[in-house]
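Reviewing the structure listed below.
Complex shown without one protein chain; remaining protein chains in place.
Letters are used for the chains, namely A and B, taken in the order the chains are written, and counting of residues starts over at 1 for each.
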Amino acid sequence: MTKIKVSIVGASGYTGGELLRLLLFHPNVEINQVTSESYTGKFVYKVHPNLRKATQLKFSSASELQQCDVLFLCLPHNSSQNKIDFYKSIAPKIIDLSADFRLKNQDEYEKWYGHKHVRPELLKEFVYGIPELHREEMKNANYISSAGCNATASILGLYPLFKNDLVFEDRTVIEVKAGSSEGGNKVNEGSHHPERSGVVRSYMPTKHRHTAEILQELSFGKNIQVHFSATAIDIVRGLLATCHVFLKKDLEEKDIWKIYRDAYGNEPFIRIVKENDGIYRYPEPKLLSGTNYCDIGFKKDENSNRLVVISAIDNLMKGAAGQALQAFNIMFGFDERTGLEFTGLHPI
Amino acid sequence: MTKIKVSIVGASGYTGGELLRLLLFHPNVEINQVTSESYTGKFVYKVHPNLRKATQLKFSSASELQQCDVLFLCLPHNSSQNKIDFYKSIAPKIIDLSADFRLKNQDEYEKWYGHKHVRPELLKEFVYGIPELHREEMKNANYISSAGCNATASILGLYPLFKNDLVFEDRTVIEVKAGSSEGGNKVNEGSHHPERSGVVRSYMPTKHRHTAEILQELSFGKNIQVHFSATAIDIVRGLLATCHVFLKKDLEEKDIWKIYRDAYGNEPFIRIVKENDGIYRYPEPKLLSGTNYCDIGFKKDENSNRLVVISAIDNLMKGAAGQALQAFNIMFGFDERTGLEFTGLHPI
């Protein structure tokens, strides 16, 4: 059975490392090269110690890139768009994990990212990377742009409600609680352990860039508003989005169950988590570490038309590398769960 | 290819749950029953939420146990020995994860566990459950007694030194730093979050029961002493043993490397971790969460004959369920890594 030849550009970061971990154990994949300019020639386990004994692979430089079947781009924002022609020359299919090609509208891009997009004409060539929303388009896509982690959790949590026009368009409030791995492996003043440990840090009360993706995917042609805030807490992996939406008509919890079951009943990576006993009655991000699950729960407020939707993921997995691999599986017609079977640890 | 029929007795605890997680994804295993008296009839994911969507299996009662090929016993101490005949009637092969059959000497058992062993004549029928030390005996064993977690880390760390008679017999000091999952899922005063969070708790400064196993496996017929202490720290999974031994003759680090390479060079689950750059230069338990690795490092003290040996494991994996499955693989002639390929998460 011929294997798909893949390479990763920018494989020394947390996202690239997580993707490498998954690809190393994917039965249909042969890893060709993994690039890092700062670690060229070094063993990958130097920066990804969990890969000790798993591989003797070394980093190459991007200048040494050879032709391959698929190129995963795990570069800082604003890199992919500047060298996209070079990357296109390397592989017929590209999965970009940066934000460069997520937004379809160049004006929106400029508004949220503060500078003009370098190759706006290419935006329409990239399929937005949430399989649960764009599976059919992915099946014959050449270019996929993986979604942001906060956006993924928020969008998946609210998609069935917006799709069925059940909530007021301008009253949605989303509060994400996020971990330190979201910031990547670059050290900064605020990531210094004595300063970062134990914080409940309001790092993006407004204007979080991922809002743009949420608006794009939930508007369904309407003009909607999403009031998003993010707070950093003392976890490394994991992300919990608590979404407050306001129902247009009065619904029972039984109706809500049905709406989510209809939307996600057959999805391999979405679990509806809403139980009235046990320790973990609503989605719990720490249980999802290393898995590709998005757990979704909800609670109807008895005293108002507010519905609280709770959505949890591992920001490095369903929020990045896991979702990119899910898209890869769809692109090549493999079972979507291939290489993504890990069901998580408990206790953790 | 016929599958091995296995059942787990006492599957609602952390060890039983971890073993269930591994067995569910083992290609040569068919799970027959998993028992829990308190959760009989309930879905297993009620107490093991990481298994949501992975299985619809329900707990049975031990009274409903049917014949099977292998029985894993994950019971509190002092249970297996009291019902061993019943368990022997259920399956020809037994792997016991409790402490009941670890010690070969009944007097030692009574000394460390404070009561007479109920079936001392059976002690010699159980092979002590560290594959790296007892692989040949396991190949045709019917009964295996899985080792304690603190013992496993300490024994594997020091085995090559004691085997080659390189250290003084009575001067070894071992300090284990352990996580909260070692105490199991029973709630107690000290496990209440406000009391347990952030502690550096000297919970067993002396007389830790696992010492008995360390003495048994490292004595090589001599009378040895091990001075063991355990401190609980703010982690859930993970165990780090820092061992202080005193060399009989002066050795260079290069000699120590050779000793460990000769002993463990071909072992699939032991990694020698001693690097002079990078963030993780010595063994780091959090990187091992969910893996069956035992990472071992060392540092020779330039100013004395002291050698510091550092050994890390996941107490629920190499210290319990993972090692039990490794033994199972040996018992049935499967590749030892089957079902134990997970290479861990980073960052975590």
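Assume contacts are C-beta pairs under 8 Å (C-beta built on N, C-alpha and C of every residue); 3 or more make two chains touch, one makes a residue touch a chain.
Here is the rule we go by: contacts and distances are computed from a predicted model.
Note on the omitted subunit: UniProt lists it as "Lysine biosynthesis protein LysW", one of the names in "Lysine biosynthesis protein LysW", "Proton-conducting membrane transporter", "Probable glycine dehydrogenase (decarboxylating) subunit 1" or "Hydrogenase". Shown as candidates are B:92, B:190 or B:278; the residue that touches the absent chain is B:278.
Contact with the chain that does not appear here is found for just one residue of B:170, B:195, B:234 or B:253, B:253. Counting over the whole complex, chain A has residues 41-43, 46, 56 touching the chain that is not drawn.
Remark: the residues of chain B touching the chain excluded from display are 253-254, 257-258, 261, 272, 274-278.
Note that in this section only the chains that are shown with their structure count from here on.
Spacing of chain A relative to chain B, judged by their CA centroids, is 36 angstrom. Considering their complex, residues 14, 17-18, 21, 24-25, 46-54, 180-181, 185, 236-237, 271, 273, 277-280, 284, 287, 289-291, 293, 295, 316, 341-348 of chain A touch chain B.
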